[in-house]
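Below is one structure. I have some questions about it.
Just one protein chain is left out here, and the rest sit where they should.
All chains are identified by letter, namely A, B and C, in their written order; residue positions are counted from 1 within each chain.
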Amino acid sequence: MAEKKGLLKRLAEGQVWTSIFRGGGVPKSRRQRMMVVLNSVFLHLHPVRLPKHAVKLKFTWCMGGLSFFLFLILTISGILLMFYYRPTIEYAYTDIIDLAEQVPFGIMREIHRWGAHAMVITVWLHMFRVFMTGSYKPPREFNWAIGVILLLLTLLLSFTGYLLPWDQLAIWAITVGSNMARATPFIGSEGPGAALLAIGDINFVTMSSDIRFALLGGRFLGEATLLRFYVLHCIGLPFIIMIFMAVHFWRIRKDGGISTPV
Amino acid sequence: MSELNEEKQSVTVPPASPPPAALGKTDDGSQVTRRTFFSWLSIGWIAFVAATGGFFTMMLRFFFPNVLFEPVQTFRAGFPEDYQVGEVDLRWKSKYGTWIVRNGEGIYALSTTCTHLGCTPNWLTAEQKFKCPCHGSGFRKTGINFEGPAPRPLERYRIVLSDDGQIIVDKTKKYQQEKGQWGDPEAFLKV
Amino acid sequence: MINQQERYYNILKLNKWFAISSLLFAFIWLLAFANDFNRPWKKYQIEFRELEIEKTRGDVQAASTNLELNEDYSVLKAQIEMAQNKVDSRQEEIESIESDIQKLEAKLYAKNQIYQFAKADYDVAKYNFEQAQHGNGNLLSTEKILSKLEALTSASKLNAEVIEGKVEAKNNELKIIRQSLKEANDAITAISRDKDLLVRKLIKIDPEEMSFANKIGNIVRDVPVLDFIDPYYEVKQVVIKDIEDDMVFMGVPKVDRCMTCHMGIDKNGFEEAPQPYTTHPKLDLYLGANSPHPMNEYGCTGCHAGRGRGTNFISSAHSPNNPEMAERWEKKLEWHPLHHWDTPMLPMKYVEASCLKCHSNSIPIKDSPKLALGMTIVEKGGCFGCHQIDGFENTSKPGPGLRKIAAKTTKDFAYKWIYDPRGFRENTWMPHFFKQVNSQDLESVKRTDQEIHAIVSYLFDRSEAFKMEKMQNKGNADNGRMLVNSVGCLGCHATEGEEQVALKSVNSMRREHGPNLINLGSKTTQKWIYNWIRDPQGYHSGTKMPNLRLSKQEASDISAFLIGQRDKDFEKNPRPEVDENELNLIASDLLSSILRKNEITARLGSMSLDEKLNYVGGKLIRQYGCFSCHDIDGFEDAKPIGTPLSTEASKLITKLDFGYFHDEIPHTKWDWFKQKVDNPRIFDMIPQEDHSYKIKVKNPLDKLRMPHFGLNDQELDAVTTVIMGWVKDEIPTTKLPARNERNIAIEAGEKLIRQYNCQGCHAIDGDGGAIQPTIASWIGDIADETNAEDRGTVLSFSPPMLNTEGRKVQPDWLLKFFKNPTMIRPNLAVRMPTFKMMSDDDWNTIIKYFQLKDGQTLPYENPHMVNKQSTSYKAGDVIADMGGCQNCHFYGNQKPRQAAVTWGPNLALTKERLRPEWLIEWFKDPQVIMPGTKMPAPYIPVDEPVASVKEVWGKNVAKLHSEPEKLLEAIRDFTWGVSGPVDVSKIVKAHLAREGYGFVIEDDDDWGDEDW
Partner (left out) sequence: MEAFKHLIDTLSKPTILVSFTFLIFFFIFPPTDWFEKWHRRLKFDGLWSVKSFWIISVLLVGFFVIGLSDSDFRAIMLKPDNVPIAGLIFLVFFFTWLSMNQAYNNDKLIEAGQPVDEQYDAPNDKVLVWPDLVYVELITIVLFSAFMLVWSIGLPAPLEEPANPSESPNPAKAPWYFLGLQEMLVYFDPWMAGVVLPSLIIVGLMAIPYLDNVKEGSGYYSFKDRKLSIAIFMFGWLVLWNLLIVIGTVLRGPNWNFFGPFEFWDSHKVEALTNINLSEFVYVKGMSTGLPGNILLREIWGIILLLGYFMILPPLLAKTWLKNLFERLGVARYSLFIVLILAALTLPIKMYLRWMFNLKYIISIPEYFFNF
């Protein structure tokens, strides 16, 4: 039957569309709907079918999904911010001012900052939800541990980003935070046991050789610190968190998808 | 979906590991003893771990540059006569993070870094104490802590006279009261 | 069973391969660590450590020996032993006191704690009460609490204080027991302090002196990987925030790591150590913490250039001083020039260039002789005429004005002079434009011959008339010679027969301020000389030649002497005929830029020969830039023709055209500059195997045209140094010499002083007085060698030193004197010239220079008044009389008692000329102010008993006897009171004519050393 096809439909059945979206066409049948998920690299994160409570917000709170979404928002807004922000003590602060004053859609910084705060909260709440539904129980114990690491990495990402505006808020928060590292037992210059690591007059754990130094790139918070935090914030930690995220998602699927009553 | 089940099945397919002796047998029939097998493999792994250790050592060492671009840690603080007996001198506080205090016997240089978490305390002349704004630690004029969370007294810096009679404060060398270092001759400048 | 069907490789083989590759990998990691650990600077630090240990050991030894020799030391040692015994004998007592103290301190601790708590509560209560007063809280209850706590606090404080007092008392007891021991200990510590410091240093650096643990630590601290913790061997650096390295887009704070290898550079005691450990010369001027250029604030490469961040010999861009050094370095250190770095280190011989970066306005001559010489050459050679150079904007043209040339010389001489100036006058600043490497071929010679004709023609054609005064007589040449030798010509000019100094200095160059006065007979006429020296500005208003106020007779005599010499050989030099064809060629070349070919022919056809000559001459004066140095009619507004040089050394080296000389000279800026100045046109040439040259194919007008100055190697280096100093580096004001009133005044004054060559005659603060040797030889002529060799005599006949001039004279008088010099020192033959071309502003600049330089800042002072009835005046009279002031000094028109050779200034001048404060300074010790002066310090009887003073010197002196200062004031007041005619020149003249100077011949000078 020579049916008159709409433009959209023609497009959806054309060669270009079908070559990009495997199968093509608007999924109508159950099989097609399953194929949409199976055939897409992104949707493939999900299984094809789910227990019904898994689509209920009341059950999931969608906090895991939002955390991931926030991670994407932060990645994109972060990349955009990098085009204007220079991690040097001369320019860091003024570049932030310019983001507010003259850069088109400098609101990107607000999105990034509030997104970061929001992500901390969503990750916490995700953990809360997972605990309350007992979803860490076997076989998901390891994935819970990965989740804890992701929580830690989220906090570290947020913490490293905190320094970048190079204002009073930033450096004092990091000063307080990084001075704790100085108190790490044995590898912090003012940690218990550090004084024992010495030969003769040579102390091995000092202000310029301890863990805090490695973090700050100097004995004091300064130019090197800004650069180190910047690199950790933009490349180092995202790289690590992405690896753990991949494992986390993969294990969700492999451990049987969303937890269900046995 | 049956993905999970398949997985489980595939796990159960291979039979239990063969007895170790069988490992020695290969297709070409050459006989390799178990001993050589283990030694090659273990040598391989030991070497591999060592090499990887090398990589991580390199990474660790990479974080400690060979020179620092930090402000000079030694400064000249004028002549002893510039300081009043009994006063806490604030002129080097912002530039060098040092208070210079002169008492009846001499002069000492106090670090302006709170021993709690590194904030900068303020000198309150009326109360004759250093008070840290971060967590409320209080120190006496001598630098000894007496209130708040600070675990130990403020540190003192090395202080000596130069050839031309000026005071030199060297911040790279610190003296801690709790270690009994304040008695060191260079922790205190007798005037 | 392993399913062999699904396997390809033999697992055992793979294991083997894995083991082998992992082993290889692990081994290569070792290499990587070794590679990172092995830094070239380490071996220098290790070597320096050995040097330092050796030196410190020696120092310790010396200090020990010193200590052993010190008698106090052994005495003190014995004392300590005794005191220790005494203390030991009272051990029981001490122990009981100590245990008491311990108990008391425990108690005190507890009481103090109670007090602390009470005090804290009290502070809170105080705050709460204050808050209540402010309206937040209950006033009554808070006050109650406060007063309660106040009582508690003070009570607990009292409790604590009571015990504190007891502790103190006990401690005092202990102190008393131990007092003598402590005193002896303190004393011995004090005298052995130096040694102790050295020993402490040695323990830190010398493994042999270290404890076992430290010995291990000493090794561990420098092992690979752990060497970040506290390494002994480490990269050292200084970071200078405000001096920036130019990174094109931006300046970046300077970072210098030179001291990583040059470890002894700022340490005394390594002066004799080999490089790279040698101590920097003059630590009090450079690097030292108290020097004007401390290392931490100025770094190294700011002056030495190079790549400060480099930590090996090559990457730090060292530059050899000469080819031999380069060869040595290549062999020993595998040195090669560092590519891709535009500012390599300056070779030591050019390092003074960097002084110019900051001290462009005032060259401290003492500390950078090369730079000062170079600047003098730039100034005298007139580099700034063709090349625009910052700081020379208002400098007058260095060559003579040519507007009235026809009156001065002939076309013939002019031609020969332009062709070969140094052929006539060896050291002339007039450079060679012709006869150069790129114009030596026949064709060029033919052409340049005609060019000179044209230039001469233009100059003479434009020459204005000069009305000359007639001479009264021919003059006496012998008299003239004496006058030239004595009146002061030789401060600026050299004469026939003087030998050229081999090594030039700024001072020797002062005598080249004007041209050598030789062979003037070949050049000009006696009449012209007569008129010129009588009134130089009359001939050329821009000349710097001052007026010596010569009488007509004197001028005749001098001109007779000067005209007497001729250079016959020079006069015989050939002068080719004018060749119109050649001239046409030149003219067409010149015209071709504005006219078409047929127009040129037409134009030439319409011109007469003279017109052609003048036309071509004018164009060539522009082409060669003659107007840059000479004032020439028609070129008043002409622009400089050379490359601006103000930032020449910051030019990229690629912008310097090495032409075909890439392999002939080292590829450095300084070698190019030196080559360029040495032989400016060489880069037009193509060097050949046999060291001859071929010339590039070039239009004659496009050829290089910078003239040849014939500088010697020393001068070339000096000029190159200056050029290397012309950089565009921006120096922050914090690093520049302060722009205060004094420095600005000194700069301005020094500039004028240089311009008018004051130091050709006068020495100021030890520099200048270039004329003095000629004065000595004149004394030799009129007296004998003994007198000529006596420094005091020579000085007394030389133009006066101007030390402390600013404090010495009254500014009003000085200005008057400048404008109309009068006689001060009656015996001087040399004359202070009149500088008509100097304005009042100029003079004031110089007066201000003296005043601020000598710390005389008061603009106006109350005149000093003297009462002739005062004790002071009367006492002064006595002292002056006893001291015989009148032996040498005029009192008004009263002649001194001694011969003219010792005469000093007329004391009647004192009141209007000198400053009273200075006189005191002067009387105290004249030698301090004017080293070598014949003026003795006046004798005052301070050391004699009052009674005999009263008897011999009278009551007035006796009154003031107790205060030496008052006695000096007395002399001052007396001289202040000397009155009478000020101008004694006629008396002097008559006296000299009658009696001469009265040199003591042969007899030893009976003044010099006697303490009079």
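The working rule: a residue touches a chain if its C-beta (ideal position, glycine included) is under 8 Å from a C-beta of that chain, and two chains touch if they have at least 3 such contacts.
No experiment lies behind these values; they were computed from the predicted model shown.
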Chain not shown, its touching partners among those shown: A, B, C
Touching residue (missing chain; options A:Phe71, A:Trp166, A:Phe204 or A:Phe229): A:Trp166
Touching residues on chain B - with respect to the absent chain: 93-95, 97, 112, 116-117, 119-120, 131-136, 138, 146-149, 151-152, 178-179
Absent-chain interface as seen on chain A, which is shown: 27, 30, 33-34, 36-37, 43, 46-55, 57-59, 61-62, 65-66, 69, 73, 89, 93, 96-97, 100, 107, 109-111, 113-115, 117-118, 120-121, 125, 127-129, 131-138, 140-141, 144-145, 148-149, 151-152, 155, 158-159, 162, 165-173, 175-177, 179-185, 188, 190-196, 220-221, 258-262
Chain C, residues in touch with the chain not shown (by the definition above): 102-103, 105-107, 109-110, 113, 116-117, 119-121, 123-124, 126-127
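The rule we apply is simple: only the chains that are shown with their structure count from here on.
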Whole-Å separation of chain centres (CA-atom averages), chain B against chain C: 48
Rounded Å distance, chain A centre to chain B centre (Cα mean): 29
Rounded Å distance, chain A centre to chain C centre (Cα mean): 64
Chain C: positions in contact with at least two other chains: 228
Residues of chain B whose C-beta touches two or more other chains: 64, 69
Chain C residues within the chain B interface of the complex: 1-2, 4, 10-12, 15-16, 18-20, 22-23, 25-26, 29-30, 32-33, 116, 120, 123, 225, 228, 234-237, 239, 255, 257, 289-290, 296
Complex contacts: residues of chain A adjacent to chain C: 198-204, 206, 208-209
Chain A residues within the chain B interface of the complex: 47-49, 172, 175-176, 179-180, 182, 208-209, 213-214, 217-220, 222-224, 254, 256
